[in-house]
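The other protein chains are all here in position, but one chain of the complex has been omitted.
Moving on to subunit A:
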Amino acid sequence: MIYPHMLNIVQRRNIHPLSTLIITFTYIFVVASFHSYAFIEMIPLSLYPIAMIIFCRLSIRHIKHVLIASLPFATVIGVSQLLFIDEHILFFHWYIEARWMAFSTFVLKNTLAILAATVLFLTTPIEQLAGALLSLRIPRFLVIQLLLTHRYIFLFLEEAKRLREAYMLRAPRHRAIKLSVWGSLVGHLLLRTFDRAERVYEAMTLRGFSIQHMHIKIKRWTTEEMIYTYVTVILFIVYRLVVI
């Protein structure tokens, strides 16, 4: 009975930010809590982000880019598993090297956590997330720091894109930016984004912005949304407790 309601909530892409936040944190916690060789046990957990991507009709392209960007970091950190583990474990009927199982599990954990976080950011505007954090009693100045950092990241990316375009137009034969100009380019990028961020901040202060008075909307949590959250969180926890 409740399930069609839940689907409806998800499909409207209008999930309460508090629900998405609690579910995502629980999900990441559950994923991270599995032991180092739990590769198979974790596969069913991939259903959650996949279901969210399908129901919320999220852009696969966006998600693909995020995953590709995170993969090198996960791989580099995961390599430590290959260096320090030296034992064999039973995998179905075969004895295999544990290091490879640990490495694969680590990359899978990372991928699932990044997927869940990406789903969170794609389904919930940052202002609503800020409201959800406030309703969880996170200190106001931390929440505003998060909002301003989020704004700065976009200014940074925008300026970086302009700089890259300007470089590529004047270096049409280069496939990438030359190593020798990286220093100057990054320096310029930082100075330009600082300037831009300052102008945006000036625009905010002229319109009465202050940390104490910044308006952050906190949406009401409906019973449906509450049930959807509890059911999903309980499902994750039960799965974690059953599959040890």
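Convention: a contact is a pair of C-beta atoms (placed from the backbone, for glycine too) under 8 Å apart; a residue touches a chain by one contact, two chains touch by 3 or more; residues count from 1.
Here, contacts and distances are computed from a predicted model.
The listed options are "histidine kinase", "Cobalt/nickel transport system ATP-binding protein", "NADH-quinone oxidoreductase subunit A" or "Acetolactate synthase small subunit", and the UniProt record of the chain not shown names that protein "Cobalt/nickel transport system ATP-binding protein". Residue A:200 is the one among A:22, A:146 or A:200 that touches the chain missing from this view.
Checked against the full complex, the one of A:44, A:125, A:139 or A:187 touching the unshown chain is A:125. The missing chain lies against subunit A, touching residues 125, 127, 151, 196, 199-200, 202-210, 213-215.
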